[in-house]
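All protein chains but one are shown in place.
In this document, chain identifiers A, B and C correspond to the written order of the chains, with residue numbering beginning at 1 in each.
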Amino acid sequence: MKKIIFGLLLSGLLFILISGILEMPALGSLDNQSYNEVTHYYIENSIKDTNAPNMVSAIMTDYRFFDTLGETIVLFTAITVVISVRIIGVGKSHYLKGD
Amino acid sequence: MDLIKSLLDHINYVGSVTLFVIGLYTVLTHSNLLKKVIGINIMETSIFLFFVSIGYISGGKTPIIYPGTEDVYYVNPLPSTLILTGIVVALSITVYSLSLIMRLYKEYGTLDMDKIMEIRSETQDE
Amino acid sequence: MNSTHYPIIMMLLFLIVGVSNPVIKKKFDNIEKTIIMSTFFIAISLAFYTFIFIKIEGPFFYNFGGWGRKFGIEFAIDGFSSLMSLLIVLLSAVIVWYSFRDIGHEMDDENFISYYTIVFLLIFSMLGITFSNDLFNIYVFMEILSLTSCGIISIKHKKVNFLASFRYLILNTLGSLSFFFGIALLYMVTGHLNIIEMNLAIQQVWQVTPTNILLATGFIFIGLAIKSALFPMHIWLPDAHSSAPSPSSALLSGLVVKVYIFTMAKVIFNVLGKEISQALDIDLFLSIFAAISMVMGSIFAIAQKDIKRMLAYSSVAQIGYMFLGIGIATELGLAAGFFHIFSHALMKSALFLSAGAIIYKKDLRDISKFDGLGYELPISMSVFTIAALGMIGIPGIVGFMSKFYLAEAVILAGKPYFIVVILLSSFLNAIYYLPIIISAFIKKDPDREKLLEFDDIPRSMYTSLIILGFCMVLFGMFPNLLMNTITAVVPTFIN
Partner (left out) sequence: MDDLIVKVISKIIIPFMQVFGIFVILHGHLSPGGGFAGGAILGASLILLTLAFGLNDAKKKMPHSMSKLVETGSILLIISLGLFSILNGYNFLTNGASGFNLGKTGEIISAGFIPIATLAIGLKVGSTLITLFHTIIEED
């Protein structure tokens, strides 16, 4: 029963999404709105600005380095959290009995 | 005919949207905890596909400039960069949820969310 | 060093101390406490300096790497974000000061260091979301925030904590993914990630691809609504906030949810702009959901027996007030919503911390057993009473002022029917808060002698409770201390 309800709801969502998607610019065309002056700037000036031929690297570790820093912190957080759940105090949860 | 042509023009977007909905369906309907995590992963992948497709230019080259190549199109490098960040985030979320599932299995002895909720409500009544 | 760097230095301070803590310290001792509190001291002075600096010099933008807002990442450090950062740092300092003794009661000793690492990363990411002016950057910080906020729940090794944390994580991730998909849709038609540039681009493409903007707005809003627990999406909140250790509950309820609400305001007014959001009827939807949230949260709270669950459901109701303020979308309405962010942060953290003190001392979570507790724990119970009266809306406490401003805004905006909702919600608040106060101070308990004695709780716990109680009364008596700043900032959002 639950599956049928969710299936109907989500197929409605899918229909809306696809009908919205079809209005958007086609895949891979040069007049995409996202292929704008920002992209052209990256392509033309990344060598001059950073001297790194790999544009993805140039953006990742120079233009938007703060994102990359944030995401190394995500990794660090994951480690801390997983260790706090999995390792520390696993064998001796004596005073934490019950619900 | 127009509809089919239009669908083919947007085939990546349509695919990723479909994957998104499939993932959402998996998360919402399955009570198995592992299947929920798998559903989350499907949704993440669908968004990555969507983002990378935005940056794709037909005939475009990889955004690495080799000396002596001129007059070529490059694909948009920004979405690829964002997705690299997104993949790492997805990995962290998956690992954390898996470790929580392992603890939950140890405590409750089952992977089924409905059964866990039953056990919990029984212990709360006491 | 230029003083424009100070907000960044403040964030980095939390990051550096948090990250290097597990390496340099093995045991939790007085040196560790000194390190933590001095970090907070420096951060508070930096935040205060930034706040004053912006009052004098005006808001500014900070570009990472000096690439400009189109190509790099930008922080917008304006009046409201500096005020919000001041609130985050001050309130979390009080909560952390409280937590030094309380966590020994809640978790394993070996986890203390990890706990403070996670808390510091939590504060770092909240500051990041507050300052950031770049949607993808906000997403990255949101992921840090969702991992850390689940982490401070699951650090207490109980069955319920793992379950609550898992459900919170799944829903949080659904919210983040929804937000991310919204960003993808917006990026597709605008080609920018910076909020200001995106706003300019949206005004141009709004006529061309309205469906896209509508879909993107829907996804972003559902994502943020899940994360900030608007009524139908609140199912994770009661479990998560009630099972967490008390300092974590105070952090989650007082600050984390507010950060998402602030992001919602950013998206409505800075990304979309007021005209487009009104053309999409966002304000209408928000205010309807807010009204439902205000009533239903209070009704659920009445049925609860566990004190922390009751407080968690009360949060659901109070979140409705803030969304109502945003949904009215006049200058006064937005100001009232923002004012309530501050007053609720003070009141709810005071409530959770005093409930934590009761649990610490008496190991008591059942409301029906609170008889005569006011004579045994006078400080915690009086702070609890002040905050609870503030929630109900008794004049003189900060909660009354936010309700007053909200009511005024509702009338001036020409939607007087919301007054009924506000009054109904206050009435329901009274139904579940007053019995606790009455039973704690007035009812006789046969087992206890009616001797007023001083709280037998650690000093760090009652000092932080007293600070919070004092602040609630101070801002209740002189609301203009806050309101003047907020009303000065709000026009930058609306126009």
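One rule holds for everything that comes next: a residue touches a chain if its C-beta (ideal position, glycine included) is under 8 Å from a C-beta of that chain, and two chains touch if they have at least 3 such contacts.
All figures in this text were calculated on a predicted structure; none of them were measured in a lab.
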Which displayed chains the hidden chain touches across the whole complex: A, B, C
Hidden partner chain, touching residue among C:15, C:107, C:201 or C:316: C:15
Chain A, residues in touch with the chain not shown (by the definition above): 47, 49-54, 56-58, 60-62, 65-66, 68-69, 72-73, 75-76, 78-79, 82-83, 86-87, 90-91
Sites on chain B contacted by the missing partner chain, in the whole complex: 62, 64, 67, 84, 87-88, 95, 98-99, 102, 106
Touch residues of chain C, complete complex, unshown partner: 1-2, 5, 8-9, 12, 15-16, 19-20, 22-23, 62-66
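Just so we're on the same page, only the chains that are shown with their structure count from here on.
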Chain contact graph, described as a line, ring, star, complete graph or other shape: complete
Between chain A and chain B, centroid-to-centroid distance (C-alpha), Å: 9
Distance from chain C to chain A - Cα centre to Cα centre, in angstrom: 25
Between chain C and chain B, distance of the C-alpha-averaged centres to the nearest whole Å: 29
Shared-contact residues (touching 2 or more other chains) in chain C: 136, 140, 143, 147, 150-151, 154, 159-160, 162, 187-188
Residue numbers of chain A (touch at least two other chains): 17, 24, 32, 34-35, 38-39, 42, 64, 67, 70-71, 74, 77-78, 81, 85, 99
Residues on chain A engaged by chain C in the complex (per definition of touch): 16-17, 19-20, 23-25, 32-39, 41-42, 62-67, 70-71, 73-74, 76-78, 80-81, 83-85, 88-90, 92-93, 96, 99
Touching residues (chain side chain A, partner chain B) in the complex: 2-3, 6-7, 10-11, 13-14, 17-18, 21-22, 24, 26-30, 32, 34-35, 38-39, 42-43, 46-47, 53-56, 59-60, 64, 67-68, 70-71, 74-75, 77-78, 81-82, 85-86, 99
Complex contacts: residues of chain C adjacent to chain A: 15, 19, 22, 64-65, 67, 70-73, 107-108, 110-111, 114-115, 117-118, 121, 124-125, 128, 136-137, 140-141, 143-144, 147-148, 150-151, 154-160, 162, 187-192, 201, 205, 209, 211-212, 214-215
